[in-house]
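All protein chains of the complex are present and in place, except for one that has been dropped.
Labels for the chains are A, B and C, by order of writing; each one numbers its residues from 1.
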Amino acid sequence: MTIFAVFDIGLVVLILGIAVSTIAARDAFAAVIGFVVYGLLLSIAWVRLAAVDVALTEAAIGGGMTGMLMLGAVARLRFAGGNDISISLPVRFATAVLCALVAAGLAIAVLSPPDAIPTLAPMVMENLAQSGLGNPVAGVLFVYRALDTLLEKVVLILALLGVWSLAPDSVWGGIPGLRVYARRSSTLTFLAQLLPPVGIVVAIYMCWVGAKEPGGAFQGGTVLAAMWLLVMIAGLKRVPSIGQPWLRPLLVVGPVIFLAIGLAGMVLANAFLAYPPGYAKPLIVAVEVALTLSIGVALGLLAAGPLEQAQQQ
Amino acid sequence: MPEANVLPDATTTDGALLVLAIVSPAAGVLLSFVLGGQYAERIAAVLLPSGLFLASIIFVDVWRSGDRLIYIVGDWTPPLGIALRADGLSAAMMMTMAIVICAVAIFALADFGTRAGSAEARAPFAFWILLMAIWGAMNMVFLGGDLFTLYVAIELLTFAAVPLVCLDGRAETLQAALRYLLFALLGSILYLVGTALLYGSYATLDIVLLSRRIHMEPATLVAAALMTIGLFAKTALFPLHLWLPPAHAGAPAAASAVLSAVVVKGSFFIVVRLWFDVMPGMLGPAGAQLFGGLGAAAIVFGSVVALQQQRLKLLIAYSTVAQIGYLFLMFPLALDTVSAELQSSGALTGGMLQAISHATAKAAMFMAAGIIYAVLGHDRIAELGGVARAIPMTIFAFALGGVSLIGLPPSGGFLAKWLLLEAAVATGQWWWAIVMLAGGLFTSGYMFIVLSRAVAPSGEPLKPRVAVPRYQEAAALALALTSLLLGLVAFGPVDILQAGRLESMLVGPR
Amino acid sequence: MNAATLFGLSGAALVGIGLYGFVTNPEPLRKILAFNLLGSGVFLVFGVVSRRAAASGLGGDPVPQAMVITAIVVAFAATAMAIALVLRLLQETGRSTLGADSPGDTDRVSGNS
Partner (left out) sequence: MIGESTLLASAFVVPLGMLLACLWPQARNRMPSLLAFAPFPALAAVLLVASDSSLAIGSTRLRLTFAMDRPGAMLLGVSALLWIASGAYASQYLQGRPNHAQFVVCWLMTLTGCVGVFLAADMVGFYFLLALLTLGATGLIIHHETRSAWRAGAVYIGLALLAETLLLMAFVLLAAQIPGDSLLIRDAAAVLSASPQRNLILVLLIAGLGMKAGLVPFHFWMPLAYSAAPTPASAVLSGAVVKASILGMIRFFPLETALPDWGTALAATGGFAALYGVVIGITQRNPRVVLAYSSVSQMGFIVAIIGMGMLAGDGRAALAAAFYAAHHVLVKGALFLSVGVIAATGSRLLWPMLLPPAIIAVGLGGLPLTGGALAKFVADELLGDGTASTIATLSAVGTTLLMLQFLRSLANTASQDPQATPAVGLVWPWLATAAVSLVVPWTLYLTVPAGTLPDPLSPAVLWKALWPVLLGAALAVPLWRWWRWLPRIPKGDIVVALDGGMRMAVTWGKALERLDCVLRQWPTAGASLLVLTIALGAAVLAR
């Protein structure tokens, strides 16, 4: 048994243990803390699976942003009354058995791969040169399966609209109810002043490097969002009202440019979402930059939550 | 299998229309979002009718040629890239949904119209964008040739549908929306596991490629089960319907119409794609009977519970639960007894026609219920008296929708029922015939309850609380008439449902 | 057993755990949490699919990796929307429950209260 195997087993045990405790925890707060740790461990697992792009995304979004969202919610739900009936033990047991069966089925599926494992990796690499990209994942996201990526951006906008649409009519056009620590805690302020410049550099780097190394619009956007949230939480910058004239253009600039380039492909190249030969890389980088911005703003606002205050005149 | 790696697929003439069908709603969403509520309605007013126009061109194209329209996105053929394909099923469904959505849009002008020059209001802003998003997501579901693209499409659909449920912000609708969202998420995540497993086994998620490569092995089996049940949860097939009645009954009328008529058909359509196109030979008799059994249970439970509802919108919502059941009866009926494969036969045509006629009829009924609610200020069935005299056109539309649900000729429901019954007789599965016929009787039961209350005189003359705009009633009536006259497609393009299906029929699993 | 399979199995287990939490835990927030666990289990299955299809000098098949990235973002959006709903519900009712019975049935006594 190699050292890696031991490490992997340890990691898996830890992940599963935290997962179980997250589910079993009585206290919601403890469960959420468990979940954040779990997200970080999971990104290590993704590194072990040779998927650094995913690891970055998982750490940034799966652990970081989701965890933050949950922590904010837990803090507010602390004193909420809930009188849902608890479920009796036999039912729990039966459910557990059923879940175990489903998991077992999935495990069997995982344990029985086809004899010759099919892969698209060679095909991806073969054609990647055309696009001038070095990162195969970015190639899949922005070249071969660009349609999915484009639609997913629309999903993001739509989710944001969904969150906003929950607001009572009285506060429409107002400000998301992000919890702001008005009493400045020195550490938070310090961090909020220190980290953003670094974060923005990191984000730009990630976005830029995404074309040939792991990283890209998602990861860059997430870092950007995290920095923005930090600044807002620390009270250094106000949370913008959704009526701000700069906000919505910023949100859609990524998908719109993506869409425009895609449509231009119908004329300049020979298909929708195809890039004219030779211009692929610059176009993709342009799309990525725009997307980074849009994703950053969208994720930040998603995390900021539903509107709660009317805009001050 | 080297030959299986190369597809004969190539973009066909007019294939670009498919791109347009997806891009224009997306562009509409983005544009409305950035321009704001003042423009959302106007953008929708331009885009939705042109969407209907587009859908009809695609429909006529497919019907005329009897073959698929294909577009290879980015010029990367599957398995590396994504193909959009419109066969007969997609074309017919696209057309139906475009009609329904346009009618809903007209209906919604009253509730979500924006006056020029006024400040952006929340509900209209959200509604028009969500409506366009639903339209785009449905087109994506119908045209998408790749199972992962379909995943993104149904997520898009869910994210567009959930806010519609709680657009009026009452606590109970928020709760309904939360239930819906959580259960739908469960469904889509199960679907997602399935795509992972299928990719692991075949390194493609393209529907045509998969249908050639697919064979029985553990991962495929598990994937099939998980994906199907996930989609069942999103379709609210009994007994996974917990979210549907409160969500559909609580939403604003225009939203209910879209949710009941359009949204549930999205995940249903993917079930059809999966079992008829991707793996027609996998279901087997036991699985098909399971589908049919759930459908039958849905019919019985949905109808019986509908019979006992005291509120009109809940009754209609439960009727949707029952009608969804009909859609799943086509699986055992389409199963060829000899080859144990799902055949694209009369049963498929019948099932899809049922979906189409339910879409039009149910939208009309929800709109009618919305008008009734607006006029009376409530929708308690026991107190509907006199409403037929106040708004006869609306009640007429409601009744016509009911006629289609019951399956009386010349409605589309009749043709669908006839085809399904024929298939039941041909395959000797008389038990499904009994269920279908009993379902029709139950349906007439609750229609009679509602209509008899509506026709009955009221104690004092009814004073409508609001003046109902004529176009609202007309929109409901137009849809109801569409549904009623749908049976007449038997004289014309009913064959389109089989168009472009030949290939996938010939290449079953080996 | 190689590392990929190990993580694949843990993915399956996580799906089981997530499902259990999702079904049995009555609090919406905990359900959302369970949904995220379930989701990460599913993503791990993508991970093993990618890893074992390593070829052409890559550590894994990039296509499933790209899909996971898309799916993670979608899952985050879903989480954000669900949490927003929970918070709004809290604001309106002072509680956050899914309701034992369908909330639409206001005219009827609920079956189990």
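In this section, a contact is a pair of C-beta atoms (placed from the backbone, for glycine too) under 8 Å apart; a residue touches a chain by one contact, two chains touch by 3 or more.
As the structure is a prediction and not an experimental result, all values here were calculated from the model.
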With touch defined as in the header, list the contact partners of the absent chain among those displayed. A, B, C
Of B:A16, B:L35 or B:L242, the residue touching the omitted chain is B:L242
The one residue from A:V102, A:L128, A:V256 or A:A271 touching the chain left out of view is A:V102
Kindly state which of the options B:F33, B:F232 or B:F276 is in contact with the chain not pictured. B:F232
What subunit B residues would touch the chain not displayed? 179, 183, 186, 190, 216, 221-222, 224-226, 228-229, 232-233, 238-242, 245, 282-287, 289-290, 294, 300-301, 304-305, 307-308, 340, 406, 408-410, 414, 417-418, 421-422, 424-426, 433, 437-438, 440-441, 444-445, 448, 452, 455-457, 490-492
Touching residues (missing chain, whole complex) on subunit A: 87, 91, 94-95, 98-99, 101-102, 105
For subunit C, residues touching the missing partner are 19, 22-24, 26, 98, 100-102, 110-112
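In the analysis below, only the chains that are shown with their structure count from here on.
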Graph of touching chains, which shape: line, ring, star, complete, other? complete
Pick the pair with more C-beta contacts: B-C or A-B? A-B
Which whole number of Å gives the spacing of the CA centres of subunit A and subunit C? 14
Rounded Å distance between subunit B and subunit C, as computed from the means of their C-alpha atoms: 25
Using the touch rule from the top of the page, what residues of subunit B touch 2 or more other chains? 148, 152, 155, 159, 162, 166, 169, 174, 193, 197, 200, 203
Please set out, as single numbers or ranges, the residues of subunit A touching at least two other chains. 102, 106, 110, 113, 117-120, 124, 144-145, 148, 152, 155, 159, 162, 166-167
Subunit C-touching residues of subunit A, taken from the complex the two chains share: 4-5, 8-9, 12, 15-16, 19-20, 22-23, 28, 31-32, 35, 38-39, 42, 45-46, 48-51, 53-54, 57-58, 61-62, 65-66, 69-70, 72-74, 76-77, 80-87, 91-92, 95-96, 99-100, 102-104, 106-107, 110-111, 113, 117-122, 124-125, 136-137, 139-141, 144-145, 148-149, 152, 155-156, 159-160, 162-163, 166-167, 177, 218, 295, 299, 302-303, 305-306, 308
Interface with subunit A, subunit C side, in the complex: residues 3-21, 23-27, 29-30, 32-34, 36-37, 40, 43-45, 47-48, 50-63, 65-70, 72-81, 83-88, 90-91, 94-98, 100, 112
Show which residues of subunit C lie in contact with subunit B when the two form their complex. 15, 22, 28, 31-32, 35, 38-39, 42, 45-46, 48-49, 52-53, 61, 63-64, 67, 70-71, 74-75, 77-78, 81-82, 85-86, 88-89, 92-93, 97-99, 102-108
